[in-house]
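One chain of protein is taken out of this complex; the other chains stay put.
Note that the chains take the letters A, B and C in the order they are written out, and that residue 1 is the start of every chain.
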Amino acid sequence: MALPMIREIFAQVFKRPATNPFPARFLPPSVTEFLKKVGAGEATINPPVATPPNFRGKIVYDRDGCIGCNLCIRVCPAHAIEFIPETKRIRIYVAQCIFCSQCNDICPKGVLTMSPEFLLATEDRFAESQIVE
Amino acid sequence: MSEGTPTKKAPYVVPIGPIHPALKEPVQFLFDMEGEVVKKADFAPGQAHRGIEWMGMRRNPIQIIHMTDRICGICGVTHSFAFARAIEQIVDIEVPAHAEYIRVIIAEFERIQSHLLWAGVAAHELGFDTLFYLAWRVREEAMDVIEYITGNRVNYGLIQVGGVRRDITPEQHPTIQKCLDGYRDLLGKMLNLFLKDTTIAIRCKDCGLLSFEEARNLCTVGPTARASGVPKDVRVDYPYSAYGDLDISPILPTAYGGDINGDVYDRIVVRLLEVAQSVEIIETCLKEMPEGPILWEPKLPKLLSACKKAQGEAVGRHEAPRGECLHYVAMDGHEAPAMWKVKASSYSNLHSWIPMLEGEQLADVPIIVASIDPCLSCTDRVAVIRGAKRDLMTKEDLHQLSVEKTRRIQGC
Amino acid sequence: MNETILTPQELIDRFTTAFGKSISDQRIQIRAEGVKKIQNSNIWMTITRDILKPAISMLKEISYPHLSVISGWDVGEELRMQYIFSIYFGERHGEYMVIFTVPLTKDDLVLPTISDLIPGALFTEREKQEMFGVTIQDIPDGRRLFLPEDFPEGVYPLRKDETGVPDSMIKHLWQVKRPTDRPAPPVTEREEEPKAGAEDTKVKKEEKKGENPPPEGKKPEAEVKSDE
């Protein structure tokens, strides 16, 4: 019987695990409590694996530079962008955004960019953190 | 089976799916069993049909390009590649050669990560979780490079009608090369762990057989067809994109020295060797990449209006990790295509399940099902079937039920 | 696969000789990509329903075809079904595609099954039945493929006429529960761009005027179908 894996696993025991311990280096008694503390600034998270340059994370919108041309709405595949007629500006629902950054490409004023931020999970898809306007 | 122990010969039905740990995707199987042997197999796909074609026929090509990224969770470039090729034929766009090479590089990285992902899933189906973790760990390297080039790990968003959206600059070459070197070193180890392991061999050899005729007549594609000896590889047969410039040949199980049996083992061989082939292709492409622009038309409004004017029909094909992927598109002077038909690679392969499964042991069902690397779709809400009644439950409903239940338990 | 390879034109000639008037609108679509610009070709032929099976048999004699998929296109007065094949696979750079378009009038949506010639066609024939409302005669397994059992009869999702998906079945998921009373955020008007970048902006503005401006509620606002 050839079992090449046995050698492999013995070698692995003495190596460092590949896991990146996130969000804490050691399992806290309650992850929810821990994250609350992080929010309050009482604890720090063990950072996630770093993102490369030009990563497409949460969208950033410079409202004042926008000219309300609507091109972004025309190419958004997910209908995540809404036009606000009063101010001729847009509102982006991050929960519906698919992070294709097509709106960034088409924007004539360059007011839309992608930030490296990707820890966006929340319960409420219309929470303050999920709306960019 | 409250009537007691079924005797060895009594046929009984084992349902597997739509949701089952053996299936990573929703599909329902019904097996007529005799003891441990599958007598008759039937399956029903479409448990979570999303109507993507329907959605696409109400969007413009630039929007669809990003929707195609999301047809499959693993093939982030396959569908956009095939779709873009179809549109480019209708609009008569000449894609810069530089962009074609970048497309091929990403497509091959995708093949590497997809085959490694499959290898992990296959190992898991065999109850070999260690190999599953190992395969997925090394897959990360390819994912990281893909993220480095395109900006995202899964939905690359790289392809644009008429080219690609991001360049591969000379500064990026060392990182890519490092990853490729890593894979070249690793491949011997993977082949050893998968193909020399006795437990894998006894589980996979002569299991899930698909003969040459069956593979050809059932129109299978990709590694499933090649493992049965059908030398079908769009990259080789049909010169498209930068593949026409490359000197490659389809990988058959004979490349590992064995005969062609068309069993699960052969499918492992083909996929693992294709990883090596992909590494070669990427290296060649990096070396021979011509200079030039990356887009036919960088101004998107212009591109959109060019698409709107176009009329006609075309098919775009690409050899995805799972086999031929084909998009049929018809444009009739509107912004949205008049017809868009997506033929994903698994669509052609699912039929081969029936001849593979019948006569096999129940224990081999997961690995056989996984061996064609099925890729269906993964979004659905919970469907509750009680008797003849069938309704959908949303997250709110489920949450409400959990709250009620917790209260009930705490109460007593 | 041991026969000599026919060129696309030879193939068309053979078909027109054999079937004469039943074949129309034949064309070869050639494309060359990459650096070496090696050509690949797709052959399109419109054929009548009667010669569908003989044509496929003939294709089989030439080289066993790979049926990718049967597609369809509802052009309004008729349905066009495309049988998309590729032949000569396994030959390096030798493969080309053969696409038979079969037009069907809407009052006679019947097609013969080709699953006796190519067993793998069954899957896509089943799909055509449920998606386009085409009847495939003598189909060995006529069950639905992708649509759920409780999907209403007589609704064919890929049709564009009154048998298509009605508005009542469409849920606009992207709109669901979107806040409607959210106040617009204040905007600080900025003076028109000074120096750098002004050139670029002008170009883009012109473009916008020249081409068609973004539609505001022009196009049927795309809907997202529910996941069913």
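What to note about this one:
Here, a contact is a pair of C-beta atoms (placed from the backbone, for glycine too) under 8 Å apart; a residue touches a chain by one contact, two chains touch by 3 or more.
The rule is simple: contacts and distances are computed from a predicted model.
The complex appears with one chain absent; UniProt names that chain "NADH-quinone oxidoreductase subunit H" among the candidates "Cation:proton antiporter", "Cysteine desulfurase", "NADH-quinone oxidoreductase subunit H" or "Type 2 DNA topoisomerase 6 subunit A".
Under the touch definition stated at the start, the shown chains contacted by the missing one in the entire complex are A, B.
Summary of contacts with the chain left out: across B:Leu134, B:Leu191, B:Ile251 or B:Val329, the touching residue is B:Leu134.
Shown as candidates are B:Ala48, B:Leu158 or B:Ile200; the residue that touches the absent chain is B:Ile200. Remark: the residues of chain A touching the chain excluded from display are 3, 5-6, 8-10, 12-13, 15, 17-19, 21, 27. One chain of the complex is left out; on chain B, the residues touching it are 1-2, 4-6, 12-15, 20-22, 33, 36, 123-131, 133-134, 137, 197, 199-200, 202-203, 361-366, 405, 408-409.
In this section, only the chains that are shown with their structure count from here on.
Centre to centre, using the average C-alpha position, chain A and chain C are separated by 35 Å. One simple way to say how far apart two chains are is to compare their mean CA positions; for chain B and chain C this gives 20 Å. Shown for chain B are the residues that touch two or more other chains, namely 59, 63, 301, 304.
Listed for chain A are residues 71, 74, each touching two or more other chains.
In the complex of the two chains, the chain A residues touching chain C come out as 63-65, 69-71, 73-74, 78-80, 82-84, 86-87, 89, 91, 93, 96, 108-109, 125-126, 131, 133.
Against chain C, the residues of chain B that register as touching in their complex are 45-46, 48-51, 53-55, 58-59, 63, 89, 95, 97, 100, 216-221, 230-234, 236-245, 249-250, 288, 290, 299, 301-302, 304-305, 308, 313-315, 317, 324, 326, 328, 330, 332, 335-336, 338-339, 341, 343, 347-348, 350-351, 379-381, 390, 392. The touching residues of chain A, when paired with chain B in their complex, are 1-5, 8-9, 18, 51-52, 54-56, 71, 74-77, 98-102, 105-106, 114.
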